[in-house]
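With one protein chain withheld, the remaining protein chains of the complex are depicted in position.
Chain lettering (A and B) follows the sequence in which the chains are written, and residue indices restart at 1 in each chain.
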Amino acid sequence: MVRFSPLTGTAGLLFFILSAFLAFSVWYGCETQNPETVDFNTEVRPILNAQCLACHGGVRQAGGFSLLFPEEALEQTESGKSALVPGHPDASEMMTRILHHDPEMRMPLESDPLSDKEAEIIRRWIEQGAQWDVHWAYIAPQPVDLPAVRDKNWPKNGIDAFILNRLENEKLTPSKKADCGTLIRRVGLDLIGLPPSPDDVRSFCADPSDEAYEYHVNKLLESPHFGERWAAMWLDLARYADSKGYEKDPHRSIWRYRDWVIHAFNRDLPFDRFTIEQLAGDLLDEPDDEQLIATAFHRNTMTNTEGGTDDEEFRIAAVVDRVNTTWEVWQGTTMACVQCHSHPYDPFRHEDYFRFFAFLNNTEDADRDDEAPLFSEYTNEQLKQLETLSARIDSLHQIKETSVFQTISHSTHEDVSVAVDSLITRTEQQKRDIRPVTTPIIRELAESEQRTTRFFEGGNWLAQTFEVQPGVPASLNPFPADAPNNRLGVAQWLMNPNNPLTSRVIVNRFWDQVFGRGIVETIEDFGTQGSPPSHPELLDWLALRFMNEHEWSVKSLLKEIVMSATYRQSSSVTHNHLYRDPDNILLARAPRFRLSAEQVRDKTLFVSGLLSPKLFGPSVMPPQPEGIWRNPYSNMAWITSEGEDRYRRGIYTYLRRTAPYPSMLTFDGTSREVCVSRRVRTNTPLQALVLLNDPVYVEAAIALAGRMYEQGGKELDVQLKEGFFMALARDPNHDELTELRNFYSHILDEFNRSPGDAAVFMETEETPDLHLASLALTASVILNLDSFVMKE
Amino acid sequence: MKSHQTINKQKKYSWFSFLSAGLVLLLLATGYFWIVLNETGRADLLLFFGRFHILLVHLPIALLLLAAIMEIFSRFRSFDYLGQSVTFVLTLAAISSVISVLAGFMLSTGGGYNESLLNSHKWWGIGFTVFTFIALGFKIFTISNLKLSEFIYSTALFIAVVSLFAASHFGGSLTHGQNYLTAYMPGTIKNLLFINTDEEIYVIDNIEEAAIFADLVFPIFNDRCISCHNPDRIEGELRLDTFDQLIRGGESGPVIVSSSPAESDLFRRIIAPRNDDGRMPPGNRRPLTEHQVAIIQWWITEGAHPDLLVGHANRPPEMEPVLARLAGLETEQTGILSNHVEPANATIIAGLINEGIVITPVSQQHNYLRAGFVNVVNPDPGHIQSLHQISSQLAWLDLSHTPVTDDHLLHISGLHSLTRLNLNYTLITDVGIRQIEKLENLEHLSLAGTAITDAALETLSELPNLRQVYIWQTNVTDDGADWLIRKNPLLKADRGYTLTEPDTIILPAEAGYSY
Partner (left out) sequence: MSIRYEANLKTVEFVTRKHFLKKCVTGLGAMALGSLIGGCDSSGAIQTLAGMSASPFTPKPPHFLAKAKSVIFLHMAGAPSQLELFDYKPELHKLHGQDCPPSLLDGKRFAFIEGVPKMLGPQATFKKHGESGAIVSNLLPHFSQIVDDVTFLKAVQTEEFNHAPGQLLMQTGHSRPGFPSFGSWVTYGLGSENQNLPGFVVLLSGANQPDAGRSVFGSGFLPSVYQGVQCRSEGDPVLYLSNPEGVSRNMRRMAIDAINNINEQQFREIGDPEIMSRISQYEMAYRMQISAPEIMDIKKEPESIHQMYGTTPGEASFANNCLLARRLVERGVRFVQLFHWGWDAHGVDKSEALNYGFLERCREVDKPMSALVLDLKQRGLLDETIIVWGGEFGRTPMLENRGGTDNPFVGRDHHNEAFTMWVAGGGFKQGFSYGETDEIGYHAVSGKVHIHDLQATLLHQLGMDHEKLTYHFQGRDFRLTDVHGHIVKDILA
């Protein structure tokens, strides 16, 4: 037996350990040393944004070092050391400071150090030459071909290919098709903001084929209500309101612009012309009235009529708001930041802000109380009245010349001609009393009166320094050579196919309205801090199709979306889906979210048969509690509209900025002082109180009960089923029906015990119809169900 | 086998000769030292040799550890040969420890070291040397009872090792600062060892004797400034690691103008607002705390002397709390909230919240809880009892405006950490108040609108920490309340307030003044 001497034993042991260690480190080395190049946008930029740019970016350049632009990052820093030496991480001070042991020296300063993984990414990035890639949103979309999918027969169009490809990668399967009632109700609410009539539902459910569905979709696209639904989205962006804002917040007549937007959507005005007419309608050659009224888009800014305010200060505030709104609506960029300093993380310099500001700084409006320049016109009835009045004046003049009058006047001479003259002057006065409808519009200043635009030091209008020439940021597509150097040129620049943002941002907005969540969730911010697109290729594919195949037609884009199989899925969620994708980002199921404030009102009035289909016209004043309008200096009063104007769609409700319509606010409507891209949906007890007790909704419940009574025949169950079907486009299941029946009978007992209550509730003097009263409260239950206010 | 022993014996004698020669040399040197050199020469020489202490001290450390390891391994059969040389190594360790202790003494004469740390280091060092000698002695001279000497030897050796570790720890703290070792220790281990992670406020034993610069000001520089202002990194050409360097100033001249903080650049920079570029510490590092600023300001106002003592300088009133804190007399948060408590069990709390009781932590940094009954429709005694599950965490309890009666309060005595209790407008009476007796931590008690009478005041007066009680709209009489305040002067009793009507009303017309 060989006995190991202790010495060789330990030596052997030592040798074994050493070699194992060596092998391990070699393996570890290559494992982490994957040669693959680092992708700047997905790996490096998030680290820079989160950890570095706050102090080394557009706002502050601590130590003279900024990571925003490549050329700046490679410049000499204050300490003389070069922060970044492409290819040599060890020579780069940035790397040493990241790995530094002393907390006072280590970067990021005064906070936790980078994780090893992050530090490794930065090291490899520098080693591979520290390449800056342009942020995805600032590179124009490139043509994309459809991805391959295993299940060939599920997709109905290109959209489905992208969605299914992603689902298959994530090992998820799409949900089953939505039932016919739910689908037809969903597409109605999406396209025209109104549910289908029971007959539409029954006819579609009788033949729920693709062709029938397409026929129905086309019918919705042709409906005049289509424009009203999509104008609601656009008026939020345009910050439309019926008052001037600030302290006095007096009335502003601008409803003609709302009509223009509704009409534009209805006639499917291509989106590029839709944009150019709103931004620079006045600069087109021989613009027609409609194109002039379109420019009221930017006259929705607020006018400060408070005594003692400096008009120039608030004219500039209005132009600043126009710059910020233009960039948010068409470019999904938070340009508002750049008023005071270079953009913290996106490639926009402080000067870019004021070069764009120069384009919009030469309009005639100047925060005057009369809000000149105005476009004035007579409505048709007014034209008719004017005609009758001027005809009457002519006839009076003729009378004066006629021989009969001469003879009579001779004898009575004075009084008759005096009477006729006074009649003429009075009629002329009547003509003058017919005030034309005025709408504030944009008009460019004459060449001679053009303002020079200067750079605001720190964004403060009192500290204006050097002059700036109009221009667009260098980080985006160049200004088209043939475009005029004014607002019209800027509008053309926005809609130019090379602009990387416009088509994506607009397509994303329509997607957000239909699916409740944009492909890019932060629809107002496509910058580096915005959320990345969940399906980048789909976004680019749709953006290019919107420009090319659809030629900017909104209706054909929307049709393509609602015809997709993704859209036609059921919205019920299985436990697995909820667990894997709570926010429904992958769209393995149809979206389910609460209707907008306007849709809740319109749907309730439609279902109860009260809705007035009247289009266009000035804003109306449906019932609201008194005391809402108590503005210090104005005597404006809320006069509840009579007749059909009391039951108009939500978009026509008079909106006063300092006191908006309460039930709209409760359902997340906004006061439109500033452009609002996204209304954050909430779920509050105040909403419950509106649906239960607001007179508008109580009146609707009573009306619905009336319809159930007429169409449901004598039998209670049939009436209940009819009401349920009208509201939710489906029949109640057994439990739901029993629940409603029991509730009805309990209420009937209550009313039997005290019929007086029923009379008070139905607001009738004579003996109340207890059945109808109970039916009304049951209808109110239906109108309060969760699925009634949800789009599912 | 025999040769092995003899060598051993001869070695023993040579050891002795070598040892005695060393001692003689030593005597000669001290003689020279005491007689020949004058005062300063002696001090410098002391420091010269003293400085070798840092060098020498590593010898005993290594040698003793080696001896101990060899001793342990020698117990194994395959390593028993090591046993013979343990004595040799131990002797070397003993000798080197004596020399390094001596050098240590010399070094300590230089001063400028924290007293308490220096003492601990000194005594542990001496202990180390003594026990090394004991171990050596018992190793060499085996007394009759073999087992006993073996035992003494190994315990002595063990104690020597322990004192070695202690001495070196304190030594390290002296040179590199208290938390040199623990600074980068991961948090979990820190918690394990109960080292509190937040800024250690070291306590100065005798505040009066402390030197303002050395004991109060320099530690601040050491903690917050020297990382950029030290010999090998001189930001702004200013060094703060010694008094002379501080006085010399930096690139833009002196930073201290004695007795006028306002003109001292150093002081102006440490109080500059956060966004001022010249502020120190620069960038977005944490500014100096109020206390630190106050100390530096006081030191400069008192003439910025290197060795002025706290006791000798005149002391403005606002320095009292600062010095009290340094002397460890006063902690920031008084009362129960400052001591640590384990977080309560989340599911228990969920159960309580599900009953409608509002339970929230008093802050995101505390595990203490606040409970409110405002949403509980009709609270029953069971609710109060269920609070016992979080009795060690529950600090504030609000039962106001609820139909709580005396028998609800039967269970209140268990909630020992309560500091605030609000019983406004409840149905309790004196009977209920007796249950509150055991709540010694109670500080704030509201009884407005209840039916208590003077009878309850007895209990209230005995509550040790009670500072505030509200007895408005109760049946407590004025003299009852006066008795209470006399009995417990620390207690403030609110009995309600009224507004007196003004005699004249200002009418617009006649208000027209002569102006």
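The criterion applied here is as follows: contacts are C-beta pairs under 8 Å (C-beta built on N, C-alpha and C of every residue); 3 or more make two chains touch, one makes a residue touch a chain.
On a predicted model such as this, the values are computed, not experimentally measured, just so you know.
Set against the missing chain, the residues A:160, A:249, A:277 or A:602 yield one that touches it, A:249. When the full complex is taken into account, the listed residue touching the unshown chain is A:337, out of A:83, A:233, A:337 or A:729.
Remark: the omitted chain is touched by one listed residue; of A:65, A:204, A:265 or A:345 this is A:345. Of the listed residues A:522, A:553, A:612 or A:711, the one in contact with the hidden chain in the full complex is A:522. Only one of the listed residues, A:289, A:351, A:364 or A:750, touches the absent chain: A:750. Not every partner is drawn; the one left out touches chain A at residues 245-247, 249, 302, 304, 306-310, 317, 334, 336-337, 344-345, 522, 524-525, 527-530, 571-575, 578-579, 582-583, 592-594, 625-627, 630-632, 657-660, 662-663, 665-666, 668, 671, 673-674, 680-690, 692-695, 698, 733, 735-736, 739-740, 742-743, 746-747, 750, 756-762, 773, 777, 780-781, 784-787, 790, 792.
Remark: the residues of chain B touching the chain excluded from display are 273-274, 290, 333, 337, 343-344, 346-347, 349-350, 353-354, 358-367, 372, 374-375, 398, 400-401, 422, 424, 444, 446, 448, 468, 470, 472, 494-500, 502, 505-508, 511-513, 515.
In the analysis below, only the chains that are shown with their structure count from here on.
Chain B contributes residues 78-79, 184, 227-228, 281, 283-286 to its touches with chain A in the complex.
Put simply, chain A touches chain B in their complex at residues 6, 55, 62, 101-102, 104-105, 109-110.
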